[in-house]
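Only one protein chain is missing; all other protein chains are in place.
Let's turn to chain A:
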Amino acid sequence: MASGEEDGAVEEKETNNKKKRTKSAIAIAWLTVYNIAMTAGWLVLAVAMIRFYLQKGTHRGLYRSIARTLKFFQTFALLEVGHCAIGIVRTSVIVTGVQVCSRIFMVWFIASSIRQVQNQESVILFLVVWTVTEITRYSFYTFNLLNHLPYFIKWARYNMFIVMYPLGVIGELMTIYAALPYVRRSGMYSLRLPNTYNVSFDYYYFLIIVMLSYIPLFPQLYFHMLRQRRRVLHGEVIVEKDE
């Protein structure tokens, strides 16, 4: 679910080239810089992960080695919510917000704060998925803004998610599931009764609810993206026939 894709930005950039020219030059410049920076950031992460694995031969300790860079770039993505809010990117603020928040939740409140799960294979799974997805996505936006979109990037953007998305969800769910016993034992992020303000919060049950929420949300997002893909690729076919 966190390996999500925003489609509004794509639609806007693909169909409204004329509108883009009238859009503020500063906005375009900023977005180009932002997307290049993010592409670079995730490339750095990918390289760091590969190097670690080649040098150490194991995935143990891999998360710890890239944790700071991951936190930085994933948290930086909050800016995308701002882009939608001020209108320079045509996507729903809520959709972007939910996607970025779920990523930040995984990074800060699961992987980084629960040390015992950091060496799980499922962590590597979602890290790989996220890295591939984000490099594709940000380079897609970058090339779009520069008006030079290589077909293979467009292809990657609209086809890789079919495999990446379910894999990412599996990685995330397995990681949360692995974290449950440690959360229960330590009572972390939880508030117990009695207390002056008569409220309680159980992080363990909260995580279970989070996992259950994937059930209604994942299919909706997945089929939405499938529909987007059909629309974009279907539209493309028609154009080719005319030519």
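Quick notes on this one:
Please note the rule applied: contacts are C-beta pairs under 8 Å (C-beta built on N, C-alpha and C of every residue); 3 or more make two chains touch, one makes a residue touch a chain; residues count from 1.
Definition applied: contacts and distances are computed from a predicted model.
The chain that is not shown carries the UniProt protein name "Trans-2,3-enoyl-CoA reductase-like", picked from "Signal peptidase complex catalytic subunit SEC11", "Trans-2,3-enoyl-CoA reductase-like", "AP-3 complex subunit beta" or "Aspartate aminotransferase". Touching residues on chain A toward the chain that is not drawn are 193-200.
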